[in-house]
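Mind having a look at this structure? Questions to follow.
Removed: one protein chain of the complex. Kept in place: all other protein chains.
Lettered A and B in written order, each chain numbered from 1.
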Amino acid sequence: MKKYILVRACYSVITLWLLVTIVFTLVRLSGDPVKMKGEIGADPAFLEQIRHDWGLDRPVYVQYASFLGHLVRGDFGHSFEKSLPVTTIYFERLPNSLKLGFAAFAISLVIGVPLGMLSALRVGTWWDSAGKAVALLGLSIPGFFVGLVLIILFGVTLGWLPVLGKGSGTFVWHDPGSWLPFLFGDWRYLLMPAFALGWYFSGAMLRITRSGILDVLGTDYVKLVRLKGVPEAIVMAKHALKNAMIPVLTIAGLNLVIMINVAVVIEVIFNWPGVGLLLYDGLTNRDFPMVQGVVLMSGVMIVLINFAIDVMYAYVDPRVRLSR
Amino acid sequence: MADITDVARSLAAAPRLVWRPLRFMRELPTIPILILGGLIFVALLAPVIAPHSKLDPVTPTKAQCMAKFDIDNCPYVDGLPPVWISGGSLTTPLGTDFLGRDVLSRLMYGAQISLLVALTGTVVAGAIGTMVGVLAGYMGRWWDQILMRITDAWLTLPSLVFAILLSSVRGPGVWNVVLILALVFWSRYSRAVRGEVLALRERDFVRLAEINGIGKTRIIFRHLLPNVMNTVMVLFSLQVGVAVIIEASLSFLGVGVPPPEPSWGAMMSEGRDALMEGSWWLAVFPGICITLLVLSANMLGDWLRVRLDPQLRNR
Partner (left out) sequence: MAPPLLRVDNLQTHYFGFGGSRVVKAVDGVSFTVEAGETFGLVGESGCGKTTTCHSLVRLLAASARIVGGRIELDGENLLDLSPREMREVRGRRIASILQDPMASLDPLFSIGNQVGEPAYYHGLLRGRPLRRRVTELLSAVRIPSPEKRLREFPHQMSGGMRQRIVGAIAQAGGPRLIIADEPTTNLDVTIQLQYLNLLKELQRQSGVALIFVTHNLGIVAKMCDTVAVMYAGRIVEMQSVRGLFYAPRHPYTKALLDSIPKLGNKDPLYAVPGQPPDLSALPSGCSFHPRCTRTTAQCRAEDPPERRDDNGGLTRCWLPVEQPVPAEAVHG
């Protein structure tokens, strides 16, 4: 297993490097970041000055080296607006996004997995068709539409749930006392955005669980377990579920990436102070370093989380865990 | 050495869509085709069948001006509800927005935008991704390694976030969105196509062509590409839905198709501001349109996948 982890770690580093290079290249190729800042009635000399300040008049490879150098040292740029390092602001907002993300993920598991199991166990019947329809709807109705509809229903018309913001409760890294209220206080603010975000993934989870269980139920080893006279409930809970969870885990990594996407719009709609909203604010404020910084940080997050999932995989599947 | 029956068998093994028109039509899945057909119809004929203009406000009647602004004539009447709610009017069956423009007409024109952008973007992405996949799969060795590493890294980028980054540098605009879609989504095709090509490479008809000295380019275009089309088409139909949502999201956030063009996403964004006053229709109707488009694209994609991949047929 050590070797496996080492290999995955190297792989992650390479992916990270490629990622930042891609960002760097495309940004330089697609347009002129300077224009972003000095759009309105820009004086060319002024733009030149900015270009020089940012080092954009230097040759590309020098810029690239400097770029990488900053990144490696943890410097992802400074925000124009707030004159703070991007990383500082990012980490301040990250817990909020994580809270939303995990809540959404939990919701998608709670909805998707049992329905997927139901579909698989009653394959071909009305239940199965209903399950498949739910999955299709989940994957087709855009998350932000669900969010808006929820706001209309529960926020405006019925007035049950608060619409904007996340309520009080800040997350302070070094103060465990603040953790619980952060997680569970003001859950009413969390409900709608988490549901809107988790909606899409319920569909994906349903499908994966369904096909995973169908696959497992068709195997010889499940047949043998039944032939041993093991109670059906144990066959399901012990053998079927554990095996079916492997494809779910595989998808979890992919899902997370998509979740970070959809979260941007959800955070904007609900005014949830997370990383997505940060990106949007950077955009509207023409704060280019912020935008680039958030994108890079998101990339880092994703690579790290995928790596963590790879490690988890190793624990779940003994075929990976015990390989030399 | 492969003999003729083996070659024939391997050629026949890949299922293709049958293009005999009548039989083909009977086998199509009705609902998605109807919805998609309807949307395409509306998109193509929008300038002809839309009751009002997409950019200009609807000319109001005296009565409407009186009711809303208490004057005899006014430039527009904003915030009219759909016809089935009191205050609505038959001339604007789905209501008017905050600038007095007819929602129904704008939705129809919006179909043009959504379909155009999503389809074009996905086609370009598919073309790039397929070529990368074919090259990686067929040329092998370090082509494969490098291209696949890049593809994997590209796949890790979250599409919307990445799209926002790109549009922050390029600015809003229809063709920019198409470009962004292409840049963001090509990597989805490469992995699958590469896998197909790896399998195809070992098949008799490819081997035969190689042995006969046919050049690599010709093999790629004449033998490999037609056979990966199945996979590509399935991916394509599944990706169209995603493209629609990304375009709508970008427009919603203000960095996609710029106003005053009636992109459905932009309309939803305008509608959001009106939500607090209770004018829910401005946000809901475009959302329904987006859902219909994505739903039918996904249903079509599922149908294609079942039809073209025999392994999945029994599910």
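The rule we apply is simple: contacts are C-beta pairs under 8 Å (C-beta built on N, C-alpha and C of every residue); 3 or more make two chains touch, one makes a residue touch a chain.
Quick caveat, the model's predicted, so the values are computed rather than measured.
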item	value
In the full complex, displayed partners of the excluded chain	A
Of A:13, A:133 or A:234, the residue in touch with the unshown chain	A:234
Among A:243, A:261, A:292 or A:306, residue touching the chain not depicted	A:243
Interface with the undisplayed chain - residues on chain A	219-232, 234, 238-239, 242-243, 316-319, 322
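By our rule, only the chains that are shown with their structure count from here on.
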item	value
Parts of chain A lying in touch with chain B, wherever the complex brings them together	14-15, 18-19, 22-23, 26-27, 30-33, 36, 136-137, 139-142, 144-145, 148-149, 151-152, 156, 211, 214, 257-258, 260-262, 264-265, 268-269, 279-280, 282-284, 288, 291-292, 294-295, 298-299, 302-303, 306
Chain A partner contacts - residues on chain B that touch it in the complex	149-150, 152-154, 156-162, 164-166, 168-171, 183, 241, 245, 248-249, 252-255, 268, 271-272, 275-276, 278, 280, 283-284, 287, 290-291, 294-295, 298-299, 302, 315
